[in-house]
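Before we start, here is the structure in question, set down as C-alpha cells.
Note that one protein chain is taken out, while the other chains of the complex remain in position.
For chain A:
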Amino acid sequence: MNNKMKLEILSKSENESFARVVVSAFATQLDPTIEEITDIKTAVSEAVTNSIIHGYNKDDEIIHILCEIIDNEIIVEVIDYGMGIENIEQAREPLYTSKPHLERSGMGFTVMESFMDSVTINSVPGVETKVVMKKSIKSIKSY
C-alpha cells in the first residue's frame, strides 16, 4: 500500500493531541495493533511537543507533519522552522534537556527511538528542524 498525508498546524499545545490522533488515524490503514498505535501516538506527541516548546516557544508558528505509507511502513516527518538544534548528539542523550526549569525530563528523543524503528534528526538552526521517524507495522493483513 502507498499513501500520503500532510498536516499543517499552529504551534499551540492544544494541537499536540490533535496531531497524534490524526497521525494514528492515518496509520490505521496498516491495521496496527493497539500497542503499535500507542507507540506512534507517543512518538508524534514527543516530536510535536519539541517543536512547540524548543523550536518556537511561541504559539502562532507553523509546524508541518508529513506522513507516508510505503508497503507496511509508516514514515512520519515533523518539521519546524524555529530555533533548531546545534548539538544533535547531545540532544539525543537520555535525560538531556535544555529546559530543566520547565520540568522537562529529557526523555523525548529516547522515547521516539525506542517506540519507533528509526529516528533521524536534521537541523539547520534558525532555518529548519526535521525529525523523521519510521516504523514497520508487523500485523499487516495479506491483501
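Criterion: a residue touches a chain if its C-beta (ideal position, glycine included) is under 8 Å from a C-beta of that chain, and two chains touch if they have at least 3 such contacts; residues count from 1.
Note that in this section contacts and distances are computed from a predicted model.
Visitor: What is the missing chain called in its UniProt entry, if the choices are "Molybdopterin-dependent oxidoreductase", "Anti-sigma factor antagonist", "NADP-reducing hydrogenase subunit HndB" or "3-isopropylmalate dehydratase large subunit"?
Guide: So, among "Molybdopterin-dependent oxidoreductase", "Anti-sigma factor antagonist", "NADP-reducing hydrogenase subunit HndB" or "3-isopropylmalate dehydratase large subunit", the name matching the hidden chain's UniProt entry is "Anti-sigma factor antagonist".
Visitor: Which listed residue, A:V23, A:I52 or A:I69, touches the chain dropped from view?
Guide: Of the listed residues, the one touching the omitted chain is A:I52.
Visitor: Using the document's definition of touch, tell me which of A:N3, A:S17 or A:N57 contacts the absent chain.
Guide: A:S17
Visitor: For chain A, which residues reach the chain that was dropped from this view?
Guide: Given the touch definition above, chain A has residues 13-14, 16-17, 34-35, 38, 41-42, 45-46, 49, 52-53, 102-108, 110-111, 114 touching the missing chain.
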